[in-house]
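Note sheet for the following structure.
Every protein chain except one is present and positioned as in the full complex.
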Amino acid sequence: MLARFARTALLAAALAAGAPLHAEPESRPWPDILARAKGQTVYWNAWGGDERTNAFIAWAGDEVKRRYGITIQQVKLKDTAEAVTRVVAEKSAGRNANGSVDLIWINGPNFLAMKSQGLLYGPITQSLSNYRYVDTEHKRSNLIDFTVPIDGMAVPWRLAQFVYIYDSARHKLAEMPTSAPALLAFARQHPGRVTHPTVRNFLGATFLKQALYDLLPDPSVLQQPATDANFGPVTAPLWAWYDQLRPTLWRAGREFPETGPAERQLMNDGAIDIHMAFDPAEAAVSIANQLLPPGARTFVMAKGTIGNTSFVAIPYNAAHKEAALVVADFLLEPATQARAQDPAWGGNLTVLDLAKVPAGQRTLFAPKAGLPGLPTNEELGAPLLEPHPSWMTRITAEWEKRYSR
Amino acid sequence: MTTGTAQTLSLRDVRIALPDRELIRQLSIEVAPGQVVTVMGASGSGKSSLLAWIGGFLQAPFVVTGEVSIGARRLNDEPPHARRAGILFQDDLLFPHLSVAGNLLFGVPASVRTRASRRHAVDEALSEAGLAGYGERDPATLSGGQRARVALLRTLLSEPQLLLLDEPFGKLDAALRADFRRFVFEHARGLGLPTLMVTHDAVDAEAAGGPVVVLG
Partner (left out) sequence: MNTRSPSFTKIGGLWACAPWITIAVFLLPVAAGLVGTVLPAFGYLPAIGGEHLSIEPWRALMDQPGVASSVRLSVQTGLLATAFSLALAAAFCELLQDHASYRRLSAMVSPLLATPHVALAIGLAFIIAPSGWLVRLASPALTGWDRPPAGLVTVRDPEGLAMVLGLVLKEVPYLILMTTAALSQVPHAALRRVGATLGYRPATTWFKLVFPQVYAQLRLPVYAVLAFSMSTVEVGLILGPGNPPPLALLASRWFADYDLQRYFPAAAAATLQGLLVLAALLAWRAGEVCVGSVGRAWCERGVRAGAIEPAARTAAGLAALALMLGLIALVGMAFWSFAQSWRFPAVLPGQWTLQTWALQLPRMTGTVMTTVGLALASALAAVLLTIACLEAETRRGHAPTHRVLWLVYMPLLVPQIAFLYGFQVVLVKLGLDGSSLAVAWAHLVFVLPYAFLSLADPWRALDPRYARTAAALGETPWRVLWRVRMPMLLKPVLLAFAIGCAVSVGQYLPTLFAGAGRVATLTTEAVTLSSGADPRIMGVYSFLQAGIPLLVYGAALALPALLYRRRRGMA
């Protein structure tokens, strides 16, 4: 047993030395890739907690099967980190080909971890024909993920923006807080009726980042990496605010819903007054599925809310790289993006620049009218950029340190 | 029911012991064909162990020396299922998951091949027991005396070369007892089977009419 560990150690040492081994760009002609992809099965590791996304992925599977003979098998994750762990385990066992993960829905610290550890295959965006439609000027988050340059190692898939939801049957829009101090006042007025997902969850961490944006006089410091020197002073107002907020939270701030959908269920039962989500269409779609009361409506902070891009990436040892590339390209197709933007299929904002899309297909993106709870673009305002990932990791760690008993 | 050639059962210098004491010392018996030898003794004197040993079922911690043979065939080395030693216990031990005919068919040797001849043998045995037509019955629906008879016939159908009786009449009431005893001895004598019977009822020994060995 130890001899095996030793052998793996040598291999790992060789791999760890120097730059990632697999940084050669994908250069095969597209017809070759299509031909090889036919008949392959793509194991797409994606967070499985959202039914609409699962349904969308199932639909995508039907489409690529019909068109290209590719099967998509969604591996439902509780947390994207599970897939990262798996690739690491495979690397540690020396499995550099025929990996079990073909495609990962990824961004943020997970992406940073995989990119810096040389766990990704690519660059790949230059080989995808639909990549030309992607908006790389106005939606900067398509190129820079949490201040980390993508460098073509991942393909943008959908845009998200952090929004808040309230029940108009219980409150009026004017009562809802649009800044962090106002949120504190609201929570004091309605003790036990405000909460956020646990900060270990992406959504919960973003809640804190959002509050930090709101509390900082100059948020540009967040675009730089956090350092030991500046972390304390910069986040001091956040913790001061949170210390006052915590006793007024649901369960006195001792327990938090594990995920966004868990928090949504609390709102559905009327236990809390404010829900948050990364999806502007969350209220509309949830009402349609009876997962939120019919009076649910969306609002954002006065200074704007954080938006980011979700990507798909291919691990360096994926068994079915060609099929994964075809699927990534399919996701960028205007028709696919328009469908994803349809609230019935998730209501996710597109990553494409409508100006680059052929005129005939632009009409696909016209907003559907008549859905209660769907905010307009004006209501959403301009999205704020995500801070550097180091802020999120440090904030999460600090929160755990301060508030776990 | 056919029988093999009648042969003598011999036990020579049999010694059965447990680690801490001796049960049977230097026992030698010859059982002639058709003869019923009775073995008697107090509880724990080794009577049942003797039968178990002859049948091939005796296990550690018992230590046994001695020889047992039927005619010229030495049984010591044979596995239990090859010894052709028919055994009857106090309980009828009819297999509850088979019908009466099923139990009897179980005993018919595989050398009887065709279905017709096997069924014929079973039917003959049933009428022999006075149970004609009882073939498809559930054994649990028969009376104690009927089950005992089926058990004996099952054993006899398997064409044994010797018969071992381990207190077979113990569970029957007095009237049935005499009947069944006669039934067993008649068949054993009729087929020329050397029979070794273990009992602690003197009346059984008397009815057997053969030599009596007392252990312990």
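Letters A and B name the chains as they come in the text, with residue numbers starting at 1 for each one.
Definition applied: contacts are C-beta pairs under 8 Å (C-beta built on N, C-alpha and C of every residue); 3 or more make two chains touch, one makes a residue touch a chain.
It should be emphasised that the depicted structure is a prediction, and the values quoted were computed from it without experimental measurement.
K.L.:
Name every residue on chain B in touch with the hidden partner chain.
P.N.:
13, 52-53, 55-60, 62-67, 76-87, 89, 91, 93-99, 106-107, 109-110, 138-141, 154-155, 158, 160, 164
K.L.:
Using the document's contact rule, name the residues of chain A that touch the chain not shown here.
P.N.:
Here the touching residues of chain A are 1, 4-6, 8-9, 12-13, 16, 43, 45, 48-49, 51, 54, 58, 75-86, 88-93, 95, 100, 109-110, 113, 117, 191-193, 198, 200, 250-251, 254-266, 268-271, 289-291, 293, 393, 400-405.
Quick note on the criterion: only the chains that are shown with their structure count from here on.
K.L.:
For chain A and chain B, let me know how many angstrom lie between their CA-based centres, rounded off.
P.N.:
For chain A versus chain B, the centre distance works out to 82 Å.
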